[in-house]
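Worksheet: one structure, shown below.
Just one protein chain is left out here, and the rest sit where they should.
Just so it is clear, A, B and C label the chains in written order, and each chain counts residues from 1 on its own.
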Amino acid sequence: MGDLYWPGDERAGTLLSDEALVTAMVAVEQAWLDALAAAGLTTSMPLAAPSVDDLTAGAESGGNPVIGLVPLLRRQSPWAHRGLTSQDVLDSALMLCLREVADRVTDELRAQVSSLVTLVAAHRSSLMVGRTLAQHAVPVTFGLKAAGWLTGVLDAAATLGALSFPAQLGGAAGTLSAAAELSDDPVPLSARAAVALGLEARLPWHTSRRPVTAIGDALVACTDAFGRVATDVATLSRPEIGEVAEAAGGGSSTMPQKRNPVLSVLIRRAAITTPGLAATLHTAAALAGDERPDGPWHAEWATLRDLGRRTVVAASQTAELLAGLRVDAARMAATAEAAHAELTAERDAIAGFTDRAPGTDDYLGATDAIIDGVLGRATDFLETA
Amino acid sequence: MGDLYWPGDERAGTLLSDEALVTAMVAVEQAWLDALAAAGLTTSMPLAAPSVDDLTAGAESGGNPVIGLVPLLRRQSPWAHRGLTSQDVLDSALMLCLREVADRVTDELRAQVSSLVTLVAAHRSSLMVGRTLAQHAVPVTFGLKAAGWLTGVLDAAATLGALSFPAQLGGAAGTLSAAAELSDDPVPLSARAAVALGLEARLPWHTSRRPVTAIGDALVACTDAFGRVATDVATLSRPEIGEVAEAAGGGSSTMPQKRNPVLSVLIRRAAITTPGLAATLHTAAALAGDERPDGPWHAEWATLRDLGRRTVVAASQTAELLAGLRVDAARMAATAEAAHAELTAERDAIAGFTDRAPGTDDYLGATDAIIDGVLGRATDFLETA
Amino acid sequence: MGDLYWPGDERAGTLLSDEALVTAMVAVEQAWLDALAAAGLTTSMPLAAPSVDDLTAGAESGGNPVIGLVPLLRRQSPWAHRGLTSQDVLDSALMLCLREVADRVTDELRAQVSSLVTLVAAHRSSLMVGRTLAQHAVPVTFGLKAAGWLTGVLDAAATLGALSFPAQLGGAAGTLSAAAELSDDPVPLSARAAVALGLEARLPWHTSRRPVTAIGDALVACTDAFGRVATDVATLSRPEIGEVAEAAGGGSSTMPQKRNPVLSVLIRRAAITTPGLAATLHTAAALAGDERPDGPWHAEWATLRDLGRRTVVAASQTAELLAGLRVDAARMAATAEAAHAELTAERDAIAGFTDRAPGTDDYLGATDAIIDGVLGRATDFLETA
Partner (left out) sequence: MGDLYWPGDERAGTLLSDEALVTAMVAVEQAWLDALAAAGLTTSMPLAAPSVDDLTAGAESGGNPVIGLVPLLRRQSPWAHRGLTSQDVLDSALMLCLREVADRVTDELRAQVSSLVTLVAAHRSSLMVGRTLAQHAVPVTFGLKAAGWLTGVLDAAATLGALSFPAQLGGAAGTLSAAAELSDDPVPLSARAAVALGLEARLPWHTSRRPVTAIGDALVACTDAFGRVATDVATLSRPEIGEVAEAAGGGSSTMPQKRNPVLSVLIRRAAITTPGLAATLHTAAALAGDERPDGPWHAEWATLRDLGRRTVVAASQTAELLAGLRVDAARMAATAEAAHAELTAERDAIAGFTDRAPGTDDYLGATDAIIDGVLGRATDFLETA
């Protein structure tokens, strides 16, 4: 893979590539053929996958890449695809591909959580300026900031972990009518194929697209969590602030001194583009009329591909960013010290109100307890994910 | 309420109105004041809500409507708002308002499910043409189609039911530092206020916005489910198809004969606008830098209001649409009969392949079993929701 | 007006309010009645506008607010609305409202340009650090930066200035058939009414929505230009950078020392929400089937209202921001001096390559010529706009 328009795309490997889709489509056809065989209708046999080029040619005239696949498979077994419709194959294949994406993103989230736990522990007490509306507010520690990032990552992981990846096996209009011509009991046939694919057995959902939009929403929840970290890192690595730095900054084509926060930049790029992609999945879902719609379904495929790959790339970049993040605790402390009067103005106002001396010098409140709470969530996640 | 630009807006009543927001903000301040009182710091007293106009004036210069609220409350109790930040009050207040929205939408979903169960039962065997890519495909029944709508509604309800509505009580930078000046143990203080509000107690999430984006995603999942029903109804009520009709069509300003599927039209309107709103919440989440961001947070408020109210209106309209839907089973049957040869072409091709006579005349496959499965989900929902 | 969810909303006054829409709808009906009268069909008379409440009630059942308007007007003149359809009235009325919005935004753009010209002139030579990817790059002047802002504003103004605001006067299906029953020559009738309204006479465009999407695109081009200025101001007013400041920062509900860049924050808020609104107009345009579509048209109204008002508010806030912007040229110079070695690293690399001494000490290249070019555009705009 690799994409000059999306530097870093190669991090997603072959996930949701054309080849991966062909492989997944054939896996779906194979599982169905095996189910037909298990029902005594035919003898199973391994189906060989055609090349991408063999399918590209016919994809437009039929409107989807399954149209060209079927005759190629039927040369191998005349029972191939009997009882299915093209949407069954494509929806199920995409679910296989998306589950792989989710698995890969989960791996990256786990790595991020580990790095963040380390950062939080190391900087639990590293005093720094808390900033709101781009201005100095009250003191925080870098451990607390990292715990906030961690909260976002754990929230994303929880969303991703709650997803289901259903098989679609319903026939032309979701009635399993063709399958019923072949077998007296088509519902178990469908369930058997779903199990073989490791997908959830679910009643036909050709025009009930929540499984698709839920995946889109979860992937965007991930890039939201990454984008927020990257926004902070890009800001805090400004020379005038200088509190963090990426391990290896990117260079310039002309300025020899530049060390750009290039991972942060590329992560933010992803986070800016994904909300619109997930929204497109919702628009498509809302327009999913009839027993298969006239365009909205077709709008999902590339949208899911782009959303999936970009999330993987950004997840990997965020994991790398966090693993190598350089934290300048001394500079944080120096800036906080210099701003001490401002940062404690709220505290002093409270003291004035209560007519008592300020209770704390550092004015960090419940920072420790909050950090402990987040670390507890992280431990649970790492133990169970 | 009422909005000439959004006919039907009055269905949402005062949900997420300016008045509702003021009431909710004061409720948050009250819960906090009560918590301070319970900790022995002051004596509680009921806080009176100011008028909307009193708050509008100062909202811009402070950047949010809490800035103007605080001095008005402190005239009542000088302890009001001590320990909080404006984002605490606004986030928690919005959560109160959004929980009401979710409750109302859930009521409407329940009504929709009931109507759909009735439609499914009544038309379990009402033969009709199944349509894919706008063309005749294979037979279905109207009961199956309604079961598909029901699946969408149940999926939306499941998403909505999984939401949490957390309180935000963290102070200026999420450290509870001001509260800690007042009380040795500010975390229980915060938890007590959350409980009093009926909101989830949660560690500060000022820049971890998944609670907000999850609500946005769930509301759009609802309008997706409604939009898909409305798309079907608008199509099937075309005079040339004439299989369903709204109970009371809308009139025209000039054509006396017109009976427009006006609920479907207005539901589709909502479904077209909400995906972009939910996407805006994600963009805001991804840009949530520092301890409070410089714009993204502010972009959430009106977006949530519009998304919330539109979902309520569309939910109510969909409930009304389904409750009164007129189904012309005779015309469905006539069209299906006339198209019998086409609709069974797939069946005959299978018969040709298997060299057996077609197994079924109606070619409805597992329609009954699928309907039973969906009805089972509906029953579970109605019993537990 | 005023909106607690959108602080500053009152800057848009009554533009695109419910009342403004009623007034505009009646103006359209009046122009049509006058045209009928001019054709000798009836006697003209001034039509009184009903109240908003009178129209809200009936708007939902008819699907739009014109349905309820017509009988109220016909009590005044039975010839009211004869020959029109509700979409004629609503589309034309919205165009009247949007033209007012464009006029107001243009006024604000002119004020922005004036302020920017002053800033550019005052700081043509105020040395500052140029920043790319959040890092120091090469030197610029603040005059050049302001000239870049000015370029954005002038581009937005050019887009806005190229808009047309057409009347919609075509009857139920865009054939002027009802009007043709009343008059032998309905096209001039339609043109006369358009002229009276000050709108462009245009062939019916009920489902050709480029006039609407073009307005949406232009408004977003404005908020893009504002958002970019606000992004710079928010960054440059960070305490660690401190190169600019808003004239009057916003306060905090709890931290007495805070001076927040509140205009920048609120402008950025707008810029985050408007792209999704303009996209909704495009989605609606693409789905505009038949002679009037079943939902997409209805999705436009509130979207245009929100887009229009938010652009006005942000335009006004940006004008205020620029008029009062405080520029700390001494701090800019000090930071640039301290970074001199870095900022001239590119220059020295070139010197190394060419084996000549660096040509310039300030390394500002064609800054002066570029500024002159932008100021020339600004002068042209101020003279002709």
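One rule holds in what follows: a contact is a pair of C-beta atoms (placed from the backbone, for glycine too) under 8 Å apart; a residue touches a chain by one contact, two chains touch by 3 or more.
Note that this is a predicted model, so its numbers are computed, not measured.
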With the missing chain put back, one of B:Q168, B:S237, B:S316 or B:T367 would touch it. Which one?
B:S237
For a quick check of understanding: of C:A288, C:V312 or C:M332, which residue touches the chain that isn't displayed?
C:A288
Missing-chain contact among A:S86, A:Q112, A:S126 or A:T311 belongs to A:S86
The listed residue (A:V28, A:A49 or A:A178) that touches the chain absent from the view is A:A178
Where the complex has a chain not shown, which of C:G2, C:P50, C:G171 or C:G308 is the residue touching it?
C:G171
Touching residues on chain A - with respect to the absent chain
2-8, 10-11, 18, 21-22, 52-53, 55-57, 59-67, 70, 81, 84-86, 89, 171-172, 178, 230, 234, 248, 250-255, 260-262, 264-273, 276-277, 279-280, 283-284, 287, 294-296, 298-299, 301-303, 305-306
Pick out the residues on chain B that sit against the missing chain.
131-138, 234-235, 237-241, 249-250, 252, 254-262, 265, 276, 279, 283, 287, 335, 339, 342, 345-346, 349
Contact footprint on chain C, counting only the chain that is left out
63, 78, 82, 85, 130-134, 137-140, 144-145, 148, 151-152, 155-156, 159, 162, 170-182, 186-187, 203-211, 213-214, 217, 220-221, 223-228, 231-232, 235, 268, 271-272, 274-276, 278-280, 282-283, 285-294, 346-347, 350-351, 353-354, 358-360, 363-367, 369-370, 373-374
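Here, only the chains that are shown with their structure count from here on.
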Provide the C-alpha centroid distance between chain A and chain B, rounded to the nearest whole angstrom.
24
Contacts with two or more other chains, residues of chain C listed in rising order
234, 250, 252, 254-255, 260-262, 265, 276, 279, 283, 287
